[in-house]
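Yeah, one chain of the complex is gone here, protein chain that is, but the others are all in their spots.
Coming up: subunit A.
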Amino acid sequence: MACNGSSSCQSGCFAGGDEEPENGEIHIDRMSSLSVSTPKDGRTSCPKCGEETAPQNPSPDGGLCLACFRASLFGKFKLAVTANSMISPSDNVLVAFSGGPSSRVALQFVHEMQCKAQKNFDASRDRALPVFGVGVAFIDESSVSSITSDEVREAIREIGVIVLELAPPVKELHVGVLESSCFAGSDDGRERLSGLLGTIGDVTGRDDFMRHLRMLSLQKIALENGYNRLVLGSCTSNIACHVISATVKGQGYSLPADVQYVDGRWEVPVVFPLRDCPSRELSLLCQLDGLKTQRFLDRPSSGINGLVSSFLARLQEENPSRERTIVRTAEKLTPFSFNKIPETESNDILAARRRRRAQSAKREESIHSEVLCPVCSSPLDLSESQSLKTVLSSCPTRDEAFAAHCCHSCNLQILPNESLKFSDFYSLLPQPMMERAKDIASANQAWLRMIYPGVQLSGKHLQRQLVSQWF
């Protein structure tokens, strides 16, 4: 899921602060039936460690004490990281920080992991395993949002303080301005961006398009600064929202690409270590641990995305594990070959050892090449690939070729209908999106074969090449 951090999903994720108390009451109600509580002097004993503590308000599910609650969340994070080889000692990790609770926790946990690695490094005699590096990225979208630039400046200052406090080891903060990273080298980035968004008539389409731009910016920051992993704080709630909204948008085929732990479609692979943590728990942890978040930066999702969020929030009230069930359902769909960390790029000993272990499993997996939509990077399904093939073999115009290369969903909700608007849209597109389609059209012959399995060059490789050319 190319969604930056936590706040893209509204209601499934509580933004923190004001909304918490009423949720807290719900937890306490549930807790009373679950936990072993001793009524005398109001202290409760944690059902896990047995330690008696003063009750938290609001308190975690199951009546856990703060330490056990933290440990259980960190455990989920760590399991996701290790089981999917997200971070290895030689890596340089960029954490996307939106200011919301999910990405705040992601940042915190990555930091703790780094501290531990540092401690081990200092204590070891041979110092064979290096400590992975961590950086933080924040995308300034003030040019196209209702937030004033003063507010953003203040937020950036506060984020700077947060990042500064998370040292040692020292972390660098990269602030990317959306328009300048999307339209590198052009002076009128701001106008281009608002012009581009103006050509998209559908509210939901615009919302999704912003998400794709955000991902491009994050990739650019990561590439320019030598990072080889991008950590997003997408939590269970975000992913559940995405499952439903992708289904509603007709993206059933590409859906499994977006809901895994790893998304290797990008030059810098994207990882989702908080995939198994519900936003409710992440917000609670921020509150209990006093982790500062930037609530006013929340991007309220609109159109269908907003509707899905409120629908899920309602379902969640009826059954608190509904989000988890939805993500589990989506897990039954077959992931794509790019949904894992690429094998070739890590060269340390541990990775080599891991590789050997993974090899037997890998051989069985057939290598399938996928053609990716230049706008949203979704793999095209069979009918989309076939109609693309038909269009490309009929000497299409530039616009026709581009439209044919985009997925069904982008064609309907992002690409403008009128040809005049379409030309505007196309001419304003950030270069990587345009290049992806252009290059594929010029590599017509070789690429047409790619639609069918059995040809070596995959869509992912092509896309990676393109992204590197651009930067």
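What we mean here is this: a residue touches a chain if its C-beta (ideal position, glycine included) is under 8 Å from a C-beta of that chain, and two chains touch if they have at least 3 such contacts; residues count from 1.
The rule we apply is simple: contacts and distances are computed from a predicted model.
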**Message:** Since a chain is absent, check the UniProt entry for it and pick the matching name: "Ribosomal RNA-processing protein 42", "Cytoplasmic tRNA 2-thiolation protein 1", "Peptidase M22, glycoprotease" or "E3 ubiquitin-protein ligase parkin".
**Reply:** "Cytoplasmic tRNA 2-thiolation protein 1"
**Complete:** The listed residue (A:107, A:215, A:255 or A:270) that touches the chain absent from the view is A:255
**Request:** Based on the whole complex, identify which of A:82, A:124 or A:319 touches the chain you can't see.
**Result:** A:319
**Fill in**
Missing-chain contact, candidates A:244, A:371 or A:388, resolves to A:244
**Fill in**
subunit A positions in touch with the non-displayed chain are 202, 204, 243-244, 246-253, 255-256, 303-304, 307, 311, 314-315, 318-319, 322, 325-326, 328-330, 332-334, 381, 408-409, 412
